[in-house]
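Apart from one protein chain that is not included, each protein chain of the complex appears where it belongs.
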Amino acid sequence: MALLPQFLANGVVIGSSYVLVALGLTLIFGILKIVNFAHGEFYVLGGYLAVLGSQLLGFPPLPALVLVIVCMAAFGWGVERFIFLPIGKHDPTNVIIASFGLSILLQNVFLKVAGPEPMIAKSGLPAGAIRLGSVFLTSERIAIVAAAAVTVTVLLVVLRFTWVGLSLRALSENATVARISGINVRRVAVVTFMIGSSLAGLSGALMSSVFMVQPGGGVLVVMKAFIVVVMAGMGSIEGAIVAGLGLGVVEALVTGYLGSEMRDIIGFLIVIAVLAVRPQGLFGLKTERS
Amino acid sequence: MLECRNVDAGYGKVQILHGLDFVVPTGGLSAILGSNGSGKSTAMKTVAGLVKPTSGEILLDGHRIDELGAHSMAAEGLSLVPQGKEVLAGLSVEENILVGAYHRRKDRHGVAEDLEMVYQEFPRLRTRRKAAAGLLSGGERQMLSLGRALMARPRMLLLDEPSAALAPKVVGEISDIIRKLRGRGLTMLLVEQNVSMALELADEIHILREGRFAYSRKNGPDVDIEELREFYLGKGRS
Amino acid sequence: MATLFETAKAVALGLSLTALSAPAVHAEQLKLGVLLPLSGSASLAGTSIREGIEFAIKTANEKGGAFGEPVKVFIEDDEGNPTKGVTAVRKLVEQDGVVAISGTYVSAVAAAETKVAREYKVPMVSAGSTSSAVTDANTAGDPWFFRAFPGSVAQGRQTAEDTLNRLKAKKTVVLFENSIYGKSLADQFKKDYEAAGGKILSMESYNPGEKDFYSTLTNVRAQAPDAVYIAGLMDSGAQIIKQSGELGIKIQIVGSGSMMSDKLIELAGPASEGFAVSSMFEPSTPNKHGAEFAKAFRAAYGKDADVYSALGYDSMSTLIEAARRAGKPDGAAIRQQLMKLGDFPLVQGPDGTTAKFDEKGGVAFTIGLAIVRNGKRVWMPFD
Partner (left out) sequence: MRTNLSLLLLLAILMALVPSVLQGGYFVNVAIVVCIYVVLAASLDLVMGWTGMYSFAHAAFLGVGAYTAAILGRDLGTSFWINLPAGTLVAGLFGLLLGLPSLRAQGHFLAIMTIAFQTVVYLILAQWTDFTGGQYGISIDPIEGFGSLSAYFYLVLGVTVVALIVIRLLTGSRFGDALRAVRDDETLARTIGMNTNAIKLIAFAISSSLAGAAGVLSAYHIRGVTPDDYTVMTSASIVTMVVLGGRGRFWGPILGAALLVLLPELLSGLADYKHIFFGALLIAVIIVAPQGLAGTLAQRRAK
């Protein structure tokens, strides 16, 4: 039991990273009903942009993050405009396949441009371990938890208390009602995609100083993010917090007490169990369908 | 005020409306009656901008609106009140009402005023303002849709089957509200299956059959109800 | 993005290779195949190995190629996947007409590929696959799969002895990647370490691509071992070393053969101090042939050779040498010569190491120990 505090701390840090990655995915998923398989590559791209900003251009941390967010928003605009808009509403599987294609494309572009070796971004934060009682952490890991908390708060405030937020939520509920209420659905779709990819890039950038950036690094990340989003219920930010932190803590405890072989098996078994009991996810509203 | 000139519309290659032609004068209330599959909901969607006409023109106060798209209609003064089931189920009642004022969100003061006005008009919505709209009864949802439409400060309302799936008593309440709104000078286009409601409210009655008007006449004491029913059911001559 | 430059260089090199071999289509031209994972998760190793292989071809062609013609090489990406690998072997042999193959890196894929290659009477020389299981599958005295460096049995044994005797660690925790590579090394290490009197406190696997080891390392710290042995690839190794440092774990960390590189030191930072690897090659090797290779490689690529480029180089040069001695582009003949290559020097291993393949197709030489001291790789000589 002496190790429990450290396991919990590990779980909260990793869980916060899951929450961060899941936010962008759940927005795009919940509002536009687009399953973006390439979200993990967006995350990796954010990491590479952070390396570019912090190492090659020598930016301080905050301007480097701004660079990541601006570039990722522009990238999201392009992807929405040239891939998802032409596909339209035909069929959700087509969207999945197209984003699968995008994922392969991006992974191999990364491999070509940046090479297969991992890279690491400079966070500018003080290095070395911080000891809190029996718990060891680093300032970079604490920054992940803080960044997740800030991002979630900002996102919730925007969604709950601003007109932009209202328009996003209206579209996620009922596109027709949103349109006749004067909401330009096209513009909202673009904005959502830009926000979603910025969030993916932001989380990739933050994580790139703790973990490393590699061309194929997005595959596992997107899997975890999907688990969180679906367990949470599509589009539910509150759900993503609970599911993300919950998954992180469960994984840390399983790794700590049962061994890491069991971790992924148990994670996925929990997903199956949750969805078997609540097919709409933990926080999904079971609304009628016409 | 609203003028449809020879409008054709449909989905993909399937044409539903054939040469729809009618006028709703300012302050007037026209009703389009039709059974299931007659094309009346397509007619409503076309006027509201949700379906683009393949030919013909739609004019509001003399200028064309058929190329604007649904999200611009609110700013033009045209508000659609969809059927009661069409609400933002996961959002609160108040958010549902507020979203109707989206195009004039910069007018903070006016929006707050109108919200108060809607609550006065529909006190039941005030008591449930924090509840999720998906939990409301059918009648309450219909009122919510009306409230949201009013938030746009429309000059004209498009009412899509306000009586659908409602108990007779509630239908009466809705009729009263429509009459009251008309009293304030709102122009209206009503699409209905409920013949008696239309007869009670409308100045002019059109019957839609297979995408064409089979009957168009001024409403009044001289309307032969039997004849009208025959047209509605598809037995009459056109 | 420094690699952009490197890629450009590699492409240029590749182009010059093609230019050299332009007067193609000659019955007596030596055509060799290369199978490597060049995309997917194993591409990190595959790309480095390819550089060594390409350098071997360049060197050989500068010295006149084989049979008076430049050696022609066909590279196929097997993506680290057995199904793709099996198809690729057939393509190399039938479409491209290769008579011998250097490949591949992932042991499970190498095992599948060599079954097919053998049917064509095409010998294969491992380009990095370490698991001894692949050479053990050879019939004794009749090998078709060769490995010009010690397999997982010898590597695991050497690491176990070094950890116990040279690094003086009596209690060790083993972390291994859940792949044939990681598992075969970990199993062998455990066996020999315990046989030599050491104590294994626990064995724990992790999945390839795993990034967070905090919980695992928290347990490691609680067990208070003298050392941690990591059997896996460089990227996970760097994470484990870095995170051990963050958790304040100050114990000896020992890695598997392919981990030692400047990149690892860069990624893991100060925590890599003291990190040790049983290594078959370092640029500062006492092996004279190896030192020459290291110098020439540096001149050509502008960076130090590593274990991967060295074993890629050895794999391809042994094949070309065997073909030269065979005197004709014929798989069976090349294999005969491979089995008699005992005087051909390798760049890996101690000075005087040669490609003396045993009856199972393996090569035995003493594996050295490389340690990080003051942020630099230091070579503890072979003993």
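Order of writing sets the chain letters: A, B and C. Residues in each chain are counted from 1.
Operating definition for what follows: contacts are C-beta pairs under 8 Å (C-beta built on N, C-alpha and C of every residue); 3 or more make two chains touch, one makes a residue touch a chain.
What you are looking at is a predicted structure, and each value in this text was computed from that prediction instead of being measured.
Asks: Give me the visible chains that the unshown chain touches, in label order.
Replies: If we consider the entire complex, the absent chain touches A, C.
Asks: Given the contact definition stated above, which residue among A:I14, A:C71 or A:A98 touches the chain not shown here?
Replies: Residue touching the chain left out of view: A:A98.
Asks: Have a look at C:L35, C:I49 or C:I75 and name the one touching the chain we're not showing.
Replies: In the complete complex, the chain left out is touched by residue C:I75.
Asks: Mind listing the chain C residues that contact the chain we can't see here?
Replies: On the side of chain C, residues 38-39, 75-77, 80-83, 86-87, 90-91, 93-95, 108, 111-112, 115, 120, 131, 133, 137, 178-180, 182-184, 205 touch the unshown chain.
Asks: Which residue numbers on chain A touch the omitted chain?
Replies: 29, 35, 37, 83, 86-88, 90-94, 96-98, 100-109, 112, 223, 226-227, 230, 234, 261, 264-265, 268-269, 271-272, 275-276, 279-281
Note that in this section only the chains that are shown with their structure count from here on.
Asks: Answer with line, ring, star, complete or other to describe the graph linking chains that touch.
Replies: Topology of the interface graph: linear, an open chain of contacts.
Asks: Where the CA atoms of chain A average out and where those of chain C average out, how many Å apart are those spots?
Replies: Whole-Å distance between the two chain centres: 36.
Asks: When the centre of a chain is set as the mean of its C-alpha atoms, what distance in Å lies between chain B and chain C?
Replies: Going by mean C-alpha positions, chain B sits 74 Å from chain C.
Asks: What are the residue numbers in chain B that touch two or more other chains?
Replies: none
Asks: Touching at least two other chains at once: which residues of chain A meet that condition?
Replies: None at all.
Asks: Within their complex, state which residues of chain A touch chain C.
Replies: 2-3, 6-7, 10-11, 13-14, 52, 56, 108, 111-118, 120, 127-129, 131, 136-138, 141, 211-212, 214-217, 219-220, 251-253, 255-256, 259-261, 264
Asks: Across the complex, what residues on chain A touch chain B?
Replies: Interface residues on chain A, with respect to chain B: 163, 166-167, 169-170, 172-174, 176-185, 285, 287-288, 290.
Asks: Can you tell me which positions in chain B touch chain A when the two form their complex?
Replies: 48-50, 69-75, 79-80, 82, 85-91, 95, 98-100, 102-103, 105, 132, 134, 148, 152
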